[in-house]
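Yeah, one chain of the complex is gone here, protein chain that is, but the others are all in their spots.
Moving on to subunit A:
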Amino acid sequence: MIRFENVSKVYARGARPALDQVSVDVERGEFVFLVGASGSGKSTFLSLVLREQRPTRGHVYVAGRDVANLSAWRVPTLRRQLGVVFQDFRLLQNKTVHENVAFALQVIGKPRHAIRDTVPEVLDMVGLAGKGKRMPTELSGGEQQRAAIARAIVNRPQILLADEPTGNLDPTTSLGIMRLLDRINRTGTTVVMATHDDEIVNEMRRRVVELSDGVVVRDEARGGYGEREAILPDVGASPVLDSPGSGTRAPVQTVRGV
């Protein structure tokens, strides 16, 4: 469904490549986590799939198309087969939830009756039944993300790209979102999700592709998030905490009234 063949992307001449000879093959119906530190190339990976950028070298195939050589006027056709979800939801604040989802269909010229039928169905599926008339600001973060997901899948795309969809959400809400993405995946949609959330990755046990400095360093079928450095360096037991009072005393400070 998505195939990267020795793809390199260099933004500025002479700079370190954002992606370096990346070869990844995502099958139809797969659920893939894209992990790695900030700047490892996850976002570049997604924007190459969307053809917001072209690779400097190599080929990117999405749904059977050579995306790098796709002429500009055919890009919309490609994007109609892709759904995208972002960390910051990107809902239009002046439209209701229903209008936000309908917008995605209106702008690709879908007839009105089709929109009227599909939108409530999709809202129902993402768990926003009856909330179509709310404005985005009247929804919780999780609900906003559900609305954004509804917008992404309302046109039944073959591939759903998610760029840290749980990045702004608390763990419980994230869990709900992950269940939703999993359900969408089970209907046959290929899901590629870039994330930093190790708990989710470890729990889902799906394929994990880890990028580091633009290179694929790991590609495991049922992987975990991978090793993480400890937050504080391990310096051994602190004498102060172990035996309070045994070191030098801090000088007593007194405050006098003026």
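The rule is simple: contacts are C-beta pairs under 8 Å (C-beta built on N, C-alpha and C of every residue); 3 or more make two chains touch, one makes a residue touch a chain; residues count from 1.
One rule holds for everything that comes next: contacts and distances are computed from a predicted model.
Visitor: One chain is missing here; what is its name in UniProt, given the choices "ABC transporter permease", "Ubiquinone/menaquinone biosynthesis C-methyltransferase UbiE", "Cell division protein FtsX" or "Trk system potassium uptake protein TrkA"?
Guide: According to UniProt, the chain not displayed is called "Cell division protein FtsX".
Visitor: For a quick check of understanding: of A:Leu19, A:Leu34, A:Val60 or A:Val84, which residue touches the chain that isn't displayed?
Guide: Checking the options A:Leu19, A:Leu34, A:Val60 or A:Val84, the one contacting the hidden chain is A:Val84.
Visitor: Which of these, A:Ala12, A:Val107 or A:Ala221, touches the one chain of the complex that we don't see?
Guide: Of the candidates A:Ala12, A:Val107 or A:Ala221, A:Val107 is in touch with the missing chain.
Visitor: State which residues belonging to subunit A touch the missing partner chain.
Guide: Considering the whole complex, subunit A reaches the absent chain at 50, 72-73, 75-82, 84, 90, 92, 103-104, 106-109, 111-112, 151, 155.
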